[in-house]
Every structure is written in C-alpha cells, then in structure tokens.
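Complex shown without one protein chain; remaining protein chains in place.
Every chain is named by a letter (A and B) in the order it is written, and numbering of its residues begins at 1.
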Amino acid sequence: MSATTIVSLPDQSTARIPKVNFLTKENGLLSWLLTGDHKRIATLYLISITFFFFIGGALAGLIRLELLTPQSDLMAADTYNKVFTMHGVIMVFFFLVPSVPATIGNFLIPLMVGAKDLALPKINLLSWYLYVIAGIMAIYTMVAGGVDTGWTFTTPLSTHYLNTNVVSTGLAIFVAGFSSIFTGLNFIVTIHKMRCPGMTWFRLPLFVWSNYAASILMVLGTPVLAITLVLVVLERTVHIGVFDPALGGDPLLFQHLFWFYSHPAVYIMILPGMGVISEVVSTFSRKRVFGYTAVAFSSVAIAVFGFFVWAHHMFIMGISNYAALVFSLLTMLVAVPSAIKIFNWAFTLYKGSITFETPMLYAFGFMGLFTIGGMTGVFLGATGTDIHLTETYFIVAHFHFVMVGGMLMAFLSGIHFWWPKWTGRMYPEKISQLAAVVTFIGFNLTFFPQFILGTLGMPRRYAAYPPEFQVLNVFSSAGASVLGVGYLLPILYLTWSLKYGAIAGDNPWQATGLEWQIQSPPLTENFPEIPIMDHEAYDYEWLERQQQKEVASVG
Amino acid sequence: MSEPTGQDHIVSPKTYAIVAVALLVLTATTAGVSYIELGVFNAVVALAIAVIKAMIVVLFFMHLKYSSKLTKLTAISGIFIFLGLISMTMADYISRAWGRW
Partner (left out) sequence: MSDSTAIAHDAHHEHPPYQRHHFETVSQQFDATNFAMWLFLLTEVMFFGGLFTAYLILRNWYYPAFVVGSHQLSIYWGTANTAVLITSSFTLAMGVWCAETKRKSGLVLCLWLTFILGLAFLGIKSIEYHEKWVKHHVPGIRFSVENFTHPQTDPEVYNEYHDKPLSPDMASKTELYFFLYFAMTGMHALHMIIGIAILGYMIIRAKQGAYTTGHVTFVENFGLYWHFVDIIWIFLYPLLYLISRHT
C-alpha cells in the first residue's frame, strides 16, 4: 500500500457492485416517490438541493457581474435587490439548511447508530415533499417577479414599503421550515431510541453528535420563524399593525422573532459540517479524534448557547444598550465551543498519519477558512467594532467564509468521503483534488477582498458603489468565476463516476464506523441482522484486528 | 432500554376525574379572582393558576408523572427555551426606557 494514500480498493478485474442494494431493490418511479428508505430519500434530497444550489449560484454570478463596475449598469437597482434577495433565500433555506442533514445525515444516521431506518420513515418522505413544494413556491416567486427585501425581510420595509412577492416567499420559507423541523425531529428520535445494542452515547461517531445538536436547533428554533412569517403575511394582507409603528406595533419585534430562529439557523447550517470534518480528519490521519468528549459536548454547547445570542444581528437596529451588552457578552461565549473543535481537530492531526485525498483537502480548507470566518465573527460580536462593520462587505465576507469556506467545503468533503458508500464507486481522485484546490483559490480570491472592502466602508446590498472600490470588486468577481469552475467540476466527474468510477468495495478508506462494515451501496435494510457494538468510536486497533482476521481466514 | 412507558402504568379513571374536577374548580377560581381588584397581582394570580392547571394536565392527563426521565427532560427543555425567548426579548424592551446608559 502506497504511503501517500490509504485507499484500498478490491481487485478491479473481478470486483462488482453488489447486485442487491438499495438502488436496485425496487424499480420504477413510484418506488422512489413513495419510498420509506432513508437512503433513497437522501438521494432525492441530494438531487433537489444540487438543483437549487445551481440556481443560487447563477444568482451569485449575476451579483458579481453587476459589481464589476461601480455603476448599476447591468441591471436596475431594484432588480439587483431581487437578485441578492433570491440568492440569499435559496442558498440559506434551500441549500445550506438541508445540505448535510437531509442528504448525508439522512443516509448515514441509521447506519451509524446501527438501525434499519430512521424512526419515522413516512415523516422523512413528507419532509422531502414539503421541501419540493416549498421549492416550487420559491421558483414561482422568482418567475412572478421576485422579492427584493433581502433574505432577512426586515420590517417595516418588507411589510409596508415594498410591493414585491413577500407573501409567496414567506409562505415558501414557512413550508421549507416544516421540512427542516421534521428532519430534525426524526434524527432526535432515532438517535435516542434506535441505537443498536452496545451503542452507548459515547461510542457514537461525532457526526451523530453534531447532527443531534443541529436537530435540537431545528426543532426548537424553526417554529418561531414559522410564526414570524405568518405575522408578516398577516401584516401585509390584513394590516394588523403588529410591526407598524403608526398603529402601535414595533418593527423590532419582527427582528427579535426572526433572528431568534436565524441565529440558531447558522448553527444548524454549520454543525453537521463540523460533524463531517470530525469523521474525515480522523480517517485521513488514522487517529481517533482528540478529546472525543470535548468535541461531543461542544456541539451541544453551541446548540444551547446559540439560542441566546440572536440580538447581535440587531446592535444598530435600536435595541437598548443594556440588551446589546448582554448579547455581546453571550456572543463571546458561544465562540468558545467552536474554537474547542478546531483545537481538537488540530491535535488529532498531530502525530497522525496524514494523507491528502480529496475529502481531507476540503477538510483542511474548512479548518483554515472557518477559523478566519469565526474569528471575524468575534470581531463583529464586539458592539464597538460592529457599529462600523455591520451592513458592510465585512459582514458579507464573514458569513461567506463560514458558510461557503466552511460549510460548503464540509459538504463537499462529506460527499466525496461517503460517495463510495452511497454509489459503490470511487470518484476520480486527481481531478477531484484539482477541483478542491481550484475551489480554495477561487474562494479566497472572491471573498478575502470583501473583508478589505468592508473595512474601507463599502456598504452591502448596493448595486452601485464609489469608484475607488472597483479594483477589489474586480478581484472578487474574478475569483467568483474561478470558484464557479471549482463547483462545476464535481458535478461533472461525480456524474461520470456513476458509470465509470472504480468499484469501491465495502471500506475503501479503511475507516472505522458501522457504515463501512457493510456493502457499498448498502442493502435497503442496511444490516441483515442488527449489529452489536462492542468497541469504541474511531478504534483503529479494532479495525486492524478485523483485517487480520479476514486475511487469516482467506488463506 | 426498559424505561417505563405510558403503557406500563395505567392511570385510573378516579385520578382523571379528580384532575378534571380540580381543573373546573380552578377555572371558576380564576374567573372569580379577576373581578377583585389586586393591581399588578391580578396578572400574577391568573398566570399562577394557569400554570397549576397546565401542570396537572401535563402530569396526569399526559402521563408525564409516569413517563421516562427522557420525556420529562424533553418537556422541561421546551419550557426552558420558551422562557428564554420571552425573557431575552423582554430584556431589550424593559431596558429601553432606562435611557442610554
């Protein structure tokens, strides 16, 4: 075995994809549309969110095209507002929130806990249908002329001063919210009630812990978004006055309720990605994750603390200084568990046997970019700096570093890592490594200049800007085209690999974890018999003993 | 995983009847108290009675008293987050009138 890769594939001349697996078990459209199999639902989700990712990405391309020149010359300012609003809505609600949980999480959680399916398969399917319905409503909104309030729907702009499709967008997000709630609910029940014998909480892979924490946020936070959107719709249609100062309401009430969800939402988006990184870093340094308990508890701590920091999005909006003080302090605290994870991954790497396959490249990208994004978040959590940096490109850069440099890289890492398990085939390694590097370079070129733009004072959500900002904007747009190539490549080669990729076998990465001990792709029922978990998580010695046993028995 | 489920302990009709009567009595009480002038304590008493009513519904009608620790923890965490929403939002509204500093 080469020292530069841990990949161990079966003999390609004799290897075959197992004839009976979840993809081949039943045929026909209805067997997919009425499935209860979590793996099929995960596949349906993967296709759907990729579709929306490209719509959101196209909108991003339009934004960067417009911002090549200081004037609002590609599109009118109102149109530009619609473009960045739809970009935000689609990327947040239709890509990032469901990304890892609904695809990789749906696929893996039952496998990782040793169960035959999630606890509520029909609810799982319902969750996908709600997502699709919400997606259709969002597309309708775009076709009907879009909405230009910004994805944050700030009142009273969204309720009183604009005449775009706020109601239909609000209702679309309402439906998508319930899709998310049902996914989270399913995960919590499964993780509590369906662990196989011997699978104690502290033997679970850390991916499960991260998704558990994210699920708590989904279940408790999303309903508040739902009622907030209902109130916005009522305000627009019936003029009830709850957000209207003239009628006695408070526009800030909307923001409190909106951010009560939307701040935990960012943790919903990032926590599952952190779970992926834990798995990938361990596998590609051949070492158990350093400080398992700390990483597990930090996930839960992020979830709990994450509920109490929302007003740091509202420092300049008119909340009292006392409230700003309290929320700023809590924001400093919530950064600690995230940092703990970074330290633990770094210590996992230390003295590990590191190799640089594609998932690991994305993981390295994550660790660096998320650290930068997270640190800039702490800068913004201090009220003094926030007053100057908020609503500028500094914020845009901050959240793109954590969401794109962080979460999207983690998502791609996970997709590549579990692709062999999902499809039975390996993706082509060289081109995927190239794509990872191209993405990293493109990302930095796109978003790092935006930190500088923000500190120099360029406001966000503006189609036209002062000419002195043009050079940095041109760098940013150039980077965006590189980034676009980096994201296009995986679609091409992953699709290619479905037919022409090398046969992966059960455990090409020689990873621990129950999902790697069964065939690729898995059977519909996952395990012929429910396994008994008799070893700790990330137990590479156990894995070595298994392999020795197998070698001994063949001879 | 042999935790007590709602199924293991069958709550008797007698318990249900006592709870129902208690709820009706408390309803009459809270209605009656609202006719008495207690200033700010009107709200306090009304909410206190409502909380007691809710608690006996949760404990006995919803079997929480006989449920697993996990179920009890779930109910408590829901209340905790709800109170967090209310109190942290109120932290802003209450302190606005305190002036700039």
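Everything below uses one rule, namely that a residue touches a chain if its C-beta (ideal position, glycine included) is under 8 Å from a C-beta of that chain, and two chains touch if they have at least 3 such contacts.
All of these numbers come straight from a predicted model, not from anything done at the bench.
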Per the touch definition above, residue among A:78, A:429, A:506 or A:536 touching the missing chain: A:506
Missing-partner contacts on chain B, residue numbers: 1-3, 5-7, 10-13, 16-17, 19-20, 23-24, 27-28, 30-31, 34-37, 42-43, 46-47, 49-50, 53-54, 57-58, 60-63, 68, 70-71, 74-75, 77-79, 81-82, 85-86, 89-90, 93
Residues of chain A in contact with the chain not shown: 115-121, 123, 181, 185-186, 188-190, 192-194, 196-197, 219-224, 226-228, 231, 234, 238-242, 247-250, 253, 256-257, 506, 514, 517-519, 525, 528-534, 546, 549-550
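Operating definition for what follows: only the chains that are shown with their structure count from here on.
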Chain A and chain B, separation of their C-alpha mean positions in angstrom: 37
Residues of chain A touching chain B in the complex: 192-193, 220, 224, 252-253, 256-257, 260, 307-308, 310-311, 319-323, 326-327
Touch list for chain B against partner chain A, complex: 1, 70, 77-78, 81, 84-85, 88-89, 91-92, 95-96, 98, 100-101
